[in-house]
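First the structure, in the form of structure tokens, and then the observations on it.
All protein chains of the complex are present and in place, except for one that has been dropped.
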Amino acid sequence: MWVIYTLNALYFAALLFLTSLGLNIILGVMGILNLAHGSLYAIGAFMAAWTIIHIVTKAPVFFLYVSLLSGLVLAGVVGFLMEKSLIRAMYKRTLEYQLLLTFGALLLLEDVIKMIWGGQAYYASAPFDLLGKVDVFGNVYPIYFLFVMFITFLAGLFIWFFMGRTKLGIMLRAISLDREMATGLGLDIGRLSTFAFVLGSGLAGLAGALVVPTTPALLGIGMEPLILAFIVVVVGGLGSLKGALVGALLVGFTRSFGIAIFPEIELPLLFLIAGIILVVKPQGLFGR
Amino acid sequence: MLIVKNLTKRFGGFTAVDDVNLEIKEGEIISIIGTNGAGKTTLVNMISGYLKPDSGTILFSDKDITYASPYIRIKLGVGRSFQLIQLFENSTALDNVRTALFSKYGMIRRGLLPADRYTSVTEEATKILKTFNMLDKKNLTPKALSEGDMKILDVAIAFALKSRLLLLDEPTSGVATQDKFKVMDSIVSAIRKEGISTLIIEHDMDIVSGYSDRVIVMHEGKILAEGKPDEIMENREVKATLFGIVG
Partner (left out) sequence: MIKNQRWIAYAVIFIILLFVPRLLSIHDLMLFEYGLTFAIVGLGFNLLLGYTGLLSFGHGAYFAVGAYTVGMIAKYLPGAYSLEILIPAALFFSLILSIIFGFLCVRHTKIFFSILTLSLSMLLFALLFKLYHLTGGSDGLRVPLPTLLGISFKGIRRPEFLSGTYYYFLLVLFAVSCVIMRGIVSSPFGKALQAIRDNEVRAELIGIRVRRYRLYAFIISGLFVGLGGALWSFVNGHVTADLSHWVFSGEIVYMTLLGGFGIFEGPIIGAILFTYLKLYAMGNTQYWMFVIGATLIVLVLLLPNGIAGAFASLGAKLMRKKSV
């Protein structure tokens, strides 16, 4: 059974990692906490679900998995539109206004989702069912969960490589470390910020898309991932990519083992651990 | 009032302050001059408590404050103004000073009567503003003040805390040249009236000679020369290092 709990923990952690990574990239590069991040997750979920439902009988199996990317794409597009319209207006304002604007965006987007996709649940379990199960150390485990972990691993690797080795990535890191300095070096903060926001939003959308084969797309699906992502960010440290990973693993394991052992205690236990970490290290584990 | 003995501070391989000794008597106004990087600001930071020295002692009114926190030093009477002005942006000039007084008198717990009802404190704040020639600006917020006035207000707040030793870090930097003397006049007349010992970091020699009792010249972390303003002005070594004048 421990094998199952551990695998579940890794699965939770994977999805959470994608979401928190997105949040942290935006937070690190732009200094903005996007309260509507959960709505982008939801948009990813709905888009992917809708696409899968519509092509499930008509296209080859391979395309079912590719269509998960549609969630990433739409979330990225919405992120782009958000950044261009709202976030631009927020640069000169104080924190309160930034949070309020993204909060307004959250309310708006939740209803936009309702307008487009209505209030029903979208079941898109085909990608999950088709992969079947596999034997892991004597336990039967759905391959789809492993698939999600694999995709997350690829995404993490890509981001790590991107941030560390590519010119674009290094420029983004420069901005997050010292914005003024970066402007002085001639970096186009505007375009790079847009890019960071789109990237972050896309990651949230990807996470949402990956989750729909296991759970239906419903209104409000983005709320809990958002709260958990906040906890990951707080515990791992604002703007830290390493922190997002460690934080996600911490939350994932607490969740998985907590639910297994004593369901009621899971959330308070999480907060307790987060609280202890914060008392010892107020900026989070890897925070500045 | 203030005795500094063998004070040293290193940053890695670089010695910012090298075995410095100095003494400020009660009521004296001392200026420290020197090129950039001579160690002036580091010295003041150690006296006000923002940096801990590597060796040496700082005695204030015979108390050892070498390692005391800035908070304690303020309570003991070491006040400081900053190069980058630190004011309460959205409060009036009167409130900027008055809140400091409330804090000094331990009255900030009083939560029910309006601040204006505390007439003695309000009067004292008004008097301080008057001493600094800022009375007409008492209801303005820092946004509406000129650079020079903001500097004066900054010093007025340190003043309100009943500092016996004031550390002024470049009090006229950022102030328009024509206002520099006005600013210094206001500040120094208030200081003289109360007999507060003052340490000023300055670049402008005219200001220094006009207002100081003594001048200390620092170079590369050490004290190069010390004496009355006109003595220093004539000093050859000083002229060579500071002004590059030879002969």
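Each chain gets a letter, A and B, in the order it is written, and its residues are counted from 1.
In this section, a contact is a pair of C-beta atoms (placed from the backbone, for glycine too) under 8 Å apart; a residue touches a chain by one contact, two chains touch by 3 or more.
Fair warning: this is a prediction, and the values are worked out from it, not measured in the lab.
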Touch with the omitted chain, as defined above, among A:W2, A:F63 or A:Y97: A:Y97
Out of B:F102, B:F132 or B:Y211, only one touches the absent chain, namely B:F102
Touching the hidden chain in the complete assembly: which of A:I25, A:A49, A:A75 or A:L106 does that? A:L106
Given B:S55, B:Q86, B:S146 or B:S189, the one touching the chain that is not displayed: B:Q86
Missing-partner contacts on subunit B, residue numbers: 70-71, 74-75, 86-91, 95, 98-100, 102-104, 107-116, 118, 157, 160-161
In subunit A, positions touching the absent partner: 27, 33, 35, 86, 89, 93, 95-97, 99-101, 103-112, 114-115, 227, 230-231, 233-234, 238, 264, 267-268, 271, 274-275, 278, 282-283
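The working rule: only the chains that are shown with their structure count from here on.
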Distance between the CA centroids of subunit A and subunit B (whole Å) is 51
